[in-house]
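A single protein chain has been omitted from the complex, and every remaining protein chain is retained in its original position.
Right after this comes chain A.
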Amino acid sequence: MTGPPTPPATSPIEFQDQARSNAAEQAQVQVQAQSASAVPAAAPSASSLASYSDNRPEIYQNAIPDIINAIKINDFTTLVQITEELDFTTASDRQPSRLLVVAPLVLGYLILDNTSAAKYALLRLSDNLLNVGLSCALQSLVVATSNREHAKVYDQANALHKLVSQEIPDKEFASIIITLLSAFIEGFRRRTFELLSKAYTSLPVQLACVYLDWPEAGVVKVAERQGWTCDPSTKTFSPQLQPAMTRQTGASSFSSLDTFHFVADSVARLEV
């Protein structure tokens, strides 16, 4: 038994509805049809990086303003939400334009220090996209961050910065990636600084420079601003645990009236 075929759209409104509801699938099919012969073999090349800027499907184009807004207000949780929702729709896209979503998503996760999620965002890429230069650079950054190889993190970040600045002609996209990269490095340095404050009683200046990827003068300046003391004769820091990093063990801000209610309720329950 068969039903009748779907009637073709006959009015402009029906055409628009049909196009809107199948936007993701049609974009994928159209892009594949146009550039099927130009899809590179699994080898990274500058031309593959350039190709996704030439023909940005509408679905990515529409998301860029929201992504830029989220980055402007440093709301990386929203950035991750926007890019993840888009990632659901474009998961089967084999075109390099998919990186317009995945790269900000990965960097967003790294900024939020969620390296596992960043890793899986990259793993969801199709095999041809995994070998593109940008993907390889992101993978190296994710691995170094996950393993807390501090010196490598900065090296990989610099390499990614160079790749994006020099090899991606889409200036808007490059700007997004560079801004996210800066935010990531800033957050990574801050977390590393807090860890060093917690873990070290005395720390050689040279080692601090490696951990923070700053020249000696810069490290000394920042460290002293954060309350670390520096002994120039032995060239060591004495880190200070920051007040924000310590849990308050003294008087809490818990309201005394709330405490009264809580105690009264608890006693009443015992007597039930």
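In this text, a residue touches a chain if its C-beta (ideal position, glycine included) is under 8 Å from a C-beta of that chain, and two chains touch if they have at least 3 such contacts; residues count from 1.
Definition applied: contacts and distances are computed from a predicted model.
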*Choose one: "COP9 signalosome complex subunit 3", "DDB1- and CUL4-associated factor 13", "Coatomer subunit zeta" or "Protein ECERIFERUM 7". The correct choice is the protein name in UniProt for the chain not shown.*
"COP9 signalosome complex subunit 3"
_Can you say which of A:Ile67, A:Val142, A:Ala174 or A:Leu203 touches the chain missing from this structure?_
A:Leu203
*Tell me which residue among A:Ser182, A:Thr229 or A:Thr259 touches the hidden chain in the full complex.*
A:Thr259
*Name every residue on chain A in touch with the hidden partner chain.*
1-7, 18, 20-22, 24-25, 84-85, 87-89, 91-92, 114, 116-117, 120, 123-124, 148-149, 195, 198-204, 207, 234, 236, 247-249, 252-254, 259, 262, 266, 269-270, 272
